[in-house]
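Got a structure for you, written out below as structure tokens; questions coming shortly.
A protein chain is absent from this complex, but the other protein chains hold their places.
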Amino acid sequence: MSIVRLVDDVATYDDVSPLTAQQRFTRTFLQHRLSVISAAYLLLLPMVALFGEYFLVHDPIEVDLAHVLEGPSAEHLLGTDHLGRSTLSRLVVATGVALKAAALAVGIAIVLGAPLGLLSGYFGGWWDRTAMRIVEAIIALPGLLVAIAILAILGPSLTNAMIALGLAISTAFFRLMRGAAIEVKEELYIDAARVSGASTLRIVFRHVLPNVTGPLTVQTTLAFSQVLLAEAGLSFIGLGVQPPEASWGVMLSVAQNYIYQHPFMAVPPGIMIMLTVLAFNLFGDGLRDALARVDTSPPAPVRKTKTGRTSSTPNEGNRTSVLSIENLHVQFRQPAGEDLEVVTDVSFSVPAGRTVGLVGESGCGKSVTAMAIMGLLPDNGHASDGVIYFAGRELTSLSETALNQIRGEEIGMIFQGPMSSLNPAFTVKNQIAETICRHKGITWRDAEKRAIALLERVGIPDANARANDYPHQFSGGMAQRVMIAIALSCEPRLLIADEPTTALDVTIQGQVLDLLTSLQQERGMSILLITHDLGVVADMCDEAVVMYAGQVVEQGPVNDVLLEARHPYTAGLLASMPRNEVRSGKLPQIPGRVPPAWAWPAGCRFHPRCPHATERCKLPIDLQQPDPHHQVRCILAGKPPGGNH
Amino acid sequence: MLTVEDLRVYFHVKRGLMGRRSYDVRAVDGVSFGLAHGQTLGLVGESGSGKSTIGRALLRLVGIHSGTIQLNGTDVRELRGRMLDFRRDLQAIFQDPYSLLNPSMIVADIVGEPLTIHYGLKGRQRDERVAQLLDQVGLATYHMERYPSEFSGGQRQRIAVARAIALEPQIIICDEAISALDVSTQSQVINLLKELQERLGLAYLFIAHDLAVVRHISDQIAVLYLGRIMEMGPAELICSAPRHPYTQLLISAIPVADPIEQKKRKAARSQLPPSELPSATNPPDGCPFHTRCPQAVSRCRNEVPLPRQVRPGEIVACHLID
Amino acid sequence: MLPLRSLLLPLAMLLAGCSPPHNPQIDEHVIKLATGTPLQTFDPHLADSGSSFSTYLTLVYDGLVEANPDSHWRPLPGLARTWRWLNETTIEFELIQGVTFTDGAPFDANVAKANIDRMLKLAGPRVNTVATIKETEVIDNFTFRIHLHRTDPTLLGNLTGPTGMMISPAAFEDESLDLRPVGSGPWRYDAANSTLGDVHRFVPRENYHGDANPSGAPLQIHVLENARARLNALISGQVNIAILSAVEAGPAKDRGFAIQRRANRWYGITYLDRRGELVPELADPRVRRAIGFAIDRKAITDAVFFGYAKPTGQPMFDDLGQDPELDTYYRYDPDHARRLLQSAGVERLSFVVPIISTDSPLYEAVQHYLRQVGIDIRLEVVERGSLGALARTRTYPVNTLTYPTFGPDSRHPAIWGTNAVFNPFNVHGPRIDALAEEAGTSLDEALRARNYRDYYHIIVKDAYSTVILQLEDLVAYDADVLDKVRIGYVTPILRHMTVKQGVGSP
Partner (left out) sequence: MTKLIVSRIAGLVPMLLVVSFLTFGMLHMVPGDVRDRILGTEATAAQYEALGEKLGLNDPFLVQYGRWLWRALQGDLGTSAYNSRKVTDAVMDTLPVTLSLTIGGMFIGIVIGVPSGILAGLNRGSTIDRVAVLIATVGQALPNFWVAMLLIVPLALWWRIFPATGFVSPLENFSGWIMSIALASTALGTSASAALARQTRGAIIDVLQRDYIRTARAKGLPRRLVTFKHALKNAAIPLITTIGFQVNGLLGGALIVEQVFGLNGFGNLAIESVRTQNIPMMQGVVIMGALVIVAVNLVVDIMYGYVNPKVRTS
């Protein structure tokens, strides 16, 4: 295939996300309504400080001893202070002081902390250790006491207080930048830059710095709120801004003196501090969320009801099947826009005592299907249509409690990353025993005994002692054996194994597969094996279900599917798998890639990548049945696929 | 062109109070190999075998304990001022498509950076060259203005390739360059690499854990285990008739997509005793593989087997092979 | 409000571990004073004569000579029964008998001599006040003399302060004397049950020789730096007498507490640069007088100090040389002020005034009034306690130190004299120097009064300083519990205060 052809493929599905990075940032930020309001408020604030005076009815220094300590009135909207000055006017003046002060302190903190932290983190070594020791020590010093001590050296004044605060807060910037630099330093693109001969200076400024500006910006906004609070505190105890200069803290400090005569005086500056700090915090929150790669905003909750069930009469299906899925649809609620369907009309069944392989590349809906069976879809996902029968019960309509009776007891499940799937805070014995205890209703002691026996069975050497170990003390292969022990602890009828060996070394993979096989023979359970590796399917499965873009495109006995693949996708996958065979020119390849769910084409979802595609393929295609046990979603199903082999 | 002799990379590990219990982890423990123009050497091994460390040592990204690395007759370890030329000749592509590209730079800057550093290319000149490079790896000119987050894994890997070939290097080190990709994308990238090799006369040091993939692209293969080469020789020879028990194990462990064939392999495999990969921090004495070797004899436990030539162009480190 | 309260109270009691809150009635017979003055030292020879002295030292020590506001701070018999000037430079004291220190040592002339001698030897804040003492001499067990280098009419006055306090000689060498006083006063300091800087407890001495502390009440002094916290303590019953500032007086009165007040300190602008080196206009007395006329003292007194101050143009309260006429000399007359400025050829005037932040409201008000007549003062806040140091330098043209409203003898060498401590520009004042010199070396009270009266007329009318007001020291107390409350300098005079009979006896 020529390179020119590749360009066309790529152009077909251009982007991972329909949004560019900036668009996504803007959109996420704008979704935070409070953050937007805060940003507007924060933009307004310096305006008020700069130009507010021109709009004031009362001069902020206009003393009127005949009207001291008055409450709000039409004349003085926020009342007057102890010298009869308008509190509103004073507040406007104080805004400028507070902002200037905060900017100074934050500026000092950034200038002092950020570059040092960046360099310290990037270079590491003794310089970093020394700097870190000092920073740790400064952090161990109570911040406010340090500020007070610095004021002792410099004398109390606004500037000095801000220098002190800036020094105290600079450690936060130092640590942030250091941590970020250390993290970025480990990124491969830094290695790539070094490999291409970029100088250290270039790496620090072109590669490290731009990637830490996000957290730096967030930290800056948070530092502003910290400084504003600290300035208010210091001024309040008389070590910061000194009257007659007015800051919010000073105004509070004065108000405190008149709290008996005029408690209201404490309200406006307090609210002003609160609002501004709040705005900085909310703005920072919004920034952080917008900069985060994953969306952390709460997902819209999903109604747990199904819309228009196609087959409402319970079809017992294949009597010999343990699990039978019919016309399953899974949809995910989007933060904005319509629900996204990620699994469309999936039907297959798992016969008793057999192993069914669910195959496909990432993004094809394999794992989502498995999670739908378990009732463990994320909060924003739901089975919108279809039925799942397990041992005579329909799972999608079961309550959480009823599902809990099935999960773990009748259906066991193992996952791809054994390490992350085990709870790091509990011993493996505990994690096995709790499952047994929960479902079998035996004593904890007995459950523990069984847990140890299980660990022995799954091939953990010295199981008795290792049962008391924590997950992180196991290797990946051993951890997966522990997961298997958990999944099989209640002797389930069905085991769902979601990419159980993908994270393991190939020699360990064989051992785990063998363990599963021998356990299956011993207990007669069914296995639904989810994998992208057709070799693993061949190794383990009796039947194979191939999924592409949320649909089943081919299914049947494993020999039929793998040896006589009818669907061009299956055929393409098989062909492009590098085999341990004599090398002959280029690997066959499927052009393009699996499109993301929002970009699934109409008709046959594979047709843009299919070498045999025709106009007909742009219309929906049902599953065809060329052989009694073999189903294919392709108009060419009857003919054996060619060309791509 | 590239000769590596008795390369050793140790990592110093500190443990306990004030780091009093410290020891060396021998990530690479005496590895020698060579790589000729336009050839591909595959480095295969499971996790902890030290294969990636070798690549990083060649790139001078990790310190070398001992051994020599010669590129065109120059000892890389002694390079100081002329580092840039060495960089030009030796480039790399790494595994993780998400960490590979600087998320805050656009493609034009990522691919163009080496051009700026080495040739001082800027502005339009640079962009023209970048467009050429992108074209070579199957990306379009309009991609230049985009950020890495806007690309799929396969596309990112293409960008990385474009960057790597920008300086027309002699050697590219591909460190698990395709492991994170989907099957259909994997073959696309492998084909791209092979095509570029033909056109540009590149040599690859292709590091991967999947022997089947490595076989497909390599002329020579070195099988690594716990920092040592177990077997090294022509790819076809090693994959079709492996001599070392570890290579045999590795090959037999790769599942094939043929159910009939695989059932046989499975039956053979299940005869083997289960074993665990020893920790690199605490490698076994003698032959590192003896703890898992079905044929191990007492000699294997005590004596480190030295690599020796068993067939033309092939060396094996095993006591059992004469 | 009642339902909420009844709701919250049980909750609070629950919080408090279901037991009724601590009942303050039980130790009601204790005099509990809240003050803002922390204890500096119990060693009178190292203490200064400020509020720490009057709050703490007067409880545990007796002075040779006593003084109180009732006597207009004139010397009264203390440990010295009588005294007489033998000549211009020698004074003889006759001491009372039967006085013992808390360590059991008796007080006699040798002890008195030892005390004065110790002070002469120690380099401390007393150096100035004992500068005129040449030597001491014991005549007999209860008679001793002080010989002076020169006539010093302030000697007796000084002896009413820490200078005249008598320590048991056994304690002289005790390093911890500053925290473990050994005196002969009406109370003994209960160091074991005191927490420095927080609460200081004093136990009445049995068989005290004098008539102080007639009710024999124990004493607790709570240090609460913030005046509002002191008011809070008073209101919530933690103390029964509290030193307040003007802001808190109203609320205390509203809650039924009795108030004692006394103008003890004057506030105002002292012109250091009377020769006009920094601000030429200030050399003209008309400009300084204009400032005096521009300020509405009554308005400031009412608004800023809630009436707890005396609007006045003069620095004296009721001491030697005081002339009521000077109180009203500077009536509020901005037009007159403008005319004065006009006649001095000053249209706009601007200078910097150093203040401490607590005085800010007062000077912000002053700033306001001066702006009305075209004088723009810039207030520069300086560190608390640094005004004194600044008054010795030529940094600012003026200063805003506050001074006690009594004791003219010490004011001249401190403030206005040609060689005064706070006269950094060395402005000559031959006329006042002469008046003060004559008064300061004479024992003739009439002459002294006449001279000081003339002296203050010059200070006020030539505006060496612009006095704005005399601020009142205030105490608020529970009149149901305490009797005979008199305010002295900063603190109430605890010596004669009594706890009402039958109140809260255990």
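We call the chains A, B and C, going by the order they appear; numbering starts again at 1 in every chain.
Note that in this section a residue touches a chain if its C-beta (ideal position, glycine included) is under 8 Å from a C-beta of that chain, and two chains touch if they have at least 3 such contacts.
The model shown is predicted, which means the values in this text are computed figures rather than measured ones.
Here one chain is not drawn; of A:Ser120, A:Thr435 or A:Ser475, the residue touching it is A:Thr435.
Residue in contact with the omitted chain (choice from C:Leu196, C:Ala434 or C:Leu447): C:Leu196. Listed residues A:Leu77, A:Met274, A:Ala391 or A:Ile442: the one in touch with the omitted chain is A:Met274. The residue touching the chain not shown here, chosen from A:Gln334, A:Asn423 or A:Thr614, is A:Asn423. From the set C:Leu224, C:Leu390 or C:Ala463, the residue in touch with the chain omitted from the display is C:Leu224, counting the whole complex. Counting the whole complex, the residues of chain C in touch with the unshown chain are 1, 4-5, 8-9, 12, 15-19, 21-22, 38, 40-41, 123-125, 127-128, 175-179, 195-198, 222-226, 228-230, 232-233, 235-236, 238, 383-385.
Interface residues of chain A facing the missing partner chain: 133-134, 136-146, 148-153, 156, 225, 229-230, 232-233, 236-239, 252, 255-256, 259-260, 263, 266, 270, 273-275, 277-278, 281-282, 285, 296, 298-301, 374, 376, 379, 400-401, 403-409, 412-413, 415, 417, 420-427, 434-435, 438-439, 469-470, 472-473, 483, 486-487.
Basically, only the chains that are shown with their structure count from here on.
Ranking A-B and A-C by contacting C-beta pairs places A-B first.
Separation between the centroids of chain A and chain B, computed from CA atoms only, is 31 Å. Averaging Cα coordinates per chain places chain A and chain C 68 Å apart.
Under the contact definition stated at the top, not a single residue of chain A touches 2 or more other chains. Within the complex formed with chain A, the residues of chain C that make contact are 227-228, 231, 247-248, 250-251, 296, 299-300, 302-304, 357, 360-361, 363-365, 367-368, 379, 381, 383.
Remark: chain A residues 1, 3, 6-7, 9-11, 13-17, 20-21, 187-189, 191-199, 202, 206-207, 210-211, 213, 293, 361-362, 459, 475, 477-478, 505-511, 513-515, 517-518, 532-539, 541, 558-559, 562-563, 572-574, 576-580, 582-583, 586-594 touch chain B in the complex.
Within the complex formed with chain C, the chain A residues making contact are 61-63, 65-66, 68, 82-84, 155-157, 238, 242-245, 254, 256-261.
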